[in-house]
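With one protein chain held back, the other chains of the complex are shown just where they sit.
Moving on to chain A:
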Amino acid sequence: MATTVQTGTAVHQAERYGNSRVSESLFRFLLYGAVVLGGIVFAIPFYWMMRTSVMPTTQVYLFPPEWWPERFEWHHFKTPFAVFPFAKFFLNSTFIAAGSAIGAALSSSVVGFSFARLRFPLRDIMFVVVLATMILPEHVRLVPTYLLFVELDWIGTYRPLIIPNWFAPAFYVFLMRQFFMTIPRELDDSAMIDGCNPIGLFWRIHLPLSLPALGVVLIFMVTAQWNDFLYPLIYIQGVPNYTVALGLRLFEGHMTNNMQALMAASILGVLPTIILFFFAQRHFVQGIVVSGVKG
């Protein structure tokens, strides 16, 4: 878990509302009430998903709905694997996510380094273009890139989903560049006195130092690819090649009367991103701060 930085703000705010004891405690009471209530509202959909996944069939379709399962039936988590090659779907999604993330991390760090540290004509204009493409609605490229992949005979492979991410996606270039800007230039000087060229400088100094930022790129890309639906829908053919997202939708069509199995499959589908979040929470938060606050 990320450590809570006890800023002056917190202490200060206590005295800020501390004009009188009564209004202070009333404020605290309302504040905690709102935080807890809002937290419950935000958490309930997850609870409902879990509660549904373990309920007996006789209970799940009751009216009015019941909140607590009368007994826990874990076998619904096996159903997805019995009906479709769900394990294969997980493997496929993992392959696409990992392939994209590694490519995005490598390419955007190289490009980010170039924009942050090397001087060359048109560099600043190019960086403005990078920023501009960040705010480009990507669907304007949907049809022509499809045509391109048809021409390359890539339809039905994972290449259309992975390869474009090997060419430094704008958002990650921005993220890496912002990170490299924070590395002190004195390090560059000493490395070059030792006889590094820019590639050596990147490889020996900047890359090792930028592991946290690379982690952010990896996490963001994995999450984005894991959750993606439109591009797999367009490019993937044949059920054995499906990603988890496609598999879930296919599964839904076959499980209209088995809500427990569908919710169990959905839980399994979101579990990797949630696990990733808990393991890398610090990076998540950091990445969001770098990309959002300093933007």
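FYI, a residue touches a chain if its C-beta (ideal position, glycine included) is under 8 Å from a C-beta of that chain, and two chains touch if they have at least 3 such contacts; residues count from 1.
One rule holds for everything that comes next: contacts and distances are computed from a predicted model.
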Q | Protein name as given in UniProt for the chain not displayed, "Ferredoxin", "Sugar ABC transporter permease", "Lrp/AsnC family transcriptional regulator" or "Cytochrome c oxidase subunit 3" | A | "Sugar ABC transporter permease"
Q) Where the complex has a chain not shown, which of A:Val54, A:Ala101, A:Ile236 or A:Leu262 is the residue touching it? A) A:Leu262
Q: Pick out which of A:Gly39, A:Pro56, A:Gly156 or A:Pro240 touches the chain that's been left out of the picture.
A: A:Gly39
Q: Looking beyond the chains shown, say which of A:Thr52, A:Ser100 or A:Ser210 touches the absent one.
A: A:Thr52
Q.
Using the document's contact rule, name the residues of chain A that touch the chain not shown here.
A. 1-5, 7-14, 16-17, 31-32, 34-35, 38-39, 42-46, 48-49, 52, 61-65, 107-108, 110-111, 113-115, 118-121, 123, 126, 129-130, 133, 135-148, 150, 164, 166-170, 173, 188-189, 192-193, 195, 197-199, 202, 223, 226-230, 233-234, 244-246, 248-249, 252, 259, 262-263, 265-267, 269-270, 273-274, 277, 281, 284-285, 288-289, 292-293, 295
